[in-house]
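Omission of a single protein chain aside, the complex is shown with its protein chains in their original locations.
A and B label the chains in the order they appear, each numbered from 1.
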Amino acid sequence: MGAMIEVRNVSKAFGGVQANQDVSMDVTEGGITGLIGPNGSGKTTLFNSIVGYHPIDGGSIRFEGQEISKFRVPQIARLGMLRTFQQTRIYGNMNCVKNMLISVPHRSMGFLEIFGDHSTQELEKAEHLLEFVGLYGKRKLMAGDLSFGQQKLLEFAMALMNDPKVLLLDEPTAGINPTLINGLIDRLKRANEEFGITLFVIEHNMRVIMNLAEHIYCLAHGEMLAEGTPETIRNDQRVIDAYLGAH
Amino acid sequence: MLDNINLLTLAPSLNVQLLLDGLFIGAIFVLAAYGLALVWGVMNVKNLAQGEFVIMGGYLAWHLGTYNVHPILSLPIVAILMFGFGWVLYVAIIKYVVTRDLFTSLLATFGIALVVQQALNLAYGPEVRTAESGFGTRSFFGGLVTVAEIKFISFALAVLLAAGVIVFMKKSRMGQAIRATSQDPRAAKVMGINTEKVYAFTYALNGAICGAAGVLVSMIWVIQPFYGVPHSIRSFVIVTAAGLGNLPGVILAGLGLGMAEQYSGFVLGAQFQQATVVGLLVVVLVWRQIQMAQHRQVVK
Partner (left out) sequence: MTGNWKSPALYAAILAFGVAAPFLFPGYTTQIAILWMMILFALTWDIAGGQMGYNSLGNIFFFGAGMYLSAVIQVGMFTDVGTYTSARGGEQLVLGYGDYFVSVFAGMAVAAVGCVLFAIVIGWVMFGLRGPYFAIGTLGIALSARELASTWEWIGGGSGIAMPVYPGLPDEKSQVSYIILFVLAILTFLSVRWLYTTRFGLAINAIRDDEEKAEAMGVHTTRYKIIAWSVSAFFLGMSGAVFGNMTGFVEPMEVAFPTVTFGIFMVVMSLLGGKGTLWGPVIGATVFHIIKEVTWTYMLGWQWVALGVLIIVNVVFFQQGIMGWAQDKWPEFFGIEVEEASAAGDEEAA
């Protein structure tokens, strides 16, 4: 159980604002790692640096031992590191099944397969995963007609369809009806256990991350403040101060 | 081709000639490009009719010339007429494309460009024209460098116009409203700015700037109904190279383009002048891609 993603001494500034300062962290293979921090602490910046949305000023980011800090988004995605968006992004003008089929793993696709049809296996897998997130009954509906929470679930299912090695989730519970949150947490855990997908979750909601993650990092003002098990983080005075100070 | 390069080293004053001509024509390119940067930055409309506005301004000046109005005097008249034209276009067409996707504004203005150039062709015919200003020429370096006086006047007018627009944008209430809207249209609206009017004014102002640039083109160069396309491409090259909201960049790129065209026209032959503009477009686009790739981004 080594580190799947290794972030070492990463710094990133926007103009004069130091969004990340000398940040180091590991995402453990096969586990669920959490990243928390008050608003403006640099969580999303770190996330975007990892998935390839902007260059970093210094430091290194490795995925399975390979330096990826200069790669662009699609290259990184094809290595097996997938992300979901905070503002959920699905194909609203297509039905759910088509949304799923777009997400078939592309890294292994040969040139001629491009001109092939989708196999029955893929269709079955798509329907199975839709069932997993509870959208099977709506599979023929336009994805744009789903509720926001359902769209989040669809995006999650799309990510699973891609057979990622690691899935990076940007505030998966933001904007979701509180009654649905437990169901989502449950599914995230099952995805981790049943499909063996490593998870890296950014969360603002303390309750969610404490229930979900095995190891938690806490950012504040762009610097790594604390790390440890949920229990350690919960009792860390600096973390409590950071959260209280932010409000 | 090599002979011509040789000539440039043998007679250094030729360089002065080319640089001066490039500077004079480049100043006009800057005007049109600034207008494009304005509508692009403020209302996100990529105006493909930019060059046609320029040529239309030139024809208005030429037309006024047939009533014995001197082109320099016609400049304010043309600017006002083109301002009105821009406003009408905004109300009739552009209003509906501001909030739509990128290609809508591009194609709609392309349609406008087609209508303008064809209408000019119907009205004035395909002959190449110049608005006569009746000034003499000056010689330097014992006659090796000759510059028409009108080019100096045109350059001074271009600088004056640019300065006027910049001061307007900085100082006037409307200028401030335009800048506010370009930064955040929704916030501007909340603050009580009539964004609809700002957009109309911006588009009309662009028309006036282009029209004035066209008058200058017609005085020191030539106009023809179909010469608008290269002017549009020039504006795009300049704005793309400089980046939006980079005024010094626009000035530098515009003057640079003017000189580059003069040099390529001299070294490669006049028939390559157009090719240079288009070639530079491709070069600038590729260069921007390389630049953006370093930021892990694409050109959009």
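As a working rule, a contact is a pair of C-beta atoms (placed from the backbone, for glycine too) under 8 Å apart; a residue touches a chain by one contact, two chains touch by 3 or more.
In this text, all values refer to a predicted model and were calculated from it rather than measured experimentally.
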From B:T9, B:N68 or B:Q271, residue that would touch the chain that is not displayed: B:Q271
Chain not shown: contacting residue from B:A148, B:M174, B:L247 or B:L281: B:L281
Residue in contact with the excluded chain [from A:L135, A:V166 or A:I197]: A:L135
Footprint left on subunit B by the chain that the document does not show: 46, 48, 93, 96-97, 102-104, 106-108, 110-116, 118-119, 121-122, 229, 233, 236, 240, 271-272, 274-275, 278-279, 281-282, 285-286, 288-289, 292-293, 298-300
Interface residues of subunit A (partner: the chain not displayed): 51, 72-74, 77-78, 82-83, 85, 89-94, 98, 101-107, 109, 113-118, 133-138, 140-141, 145, 149-150, 153, 158, 162, 179-180, 183
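Quick note on the criterion: only the chains that are shown with their structure count from here on.
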Separation of mean Cα positions, subunit B and subunit A [Å, integer]: 47
Sites on subunit B touched by subunit A in the complex: 293-297
Interfacial residue positions of subunit A with respect to subunit B in the complex: 52-55, 70-73
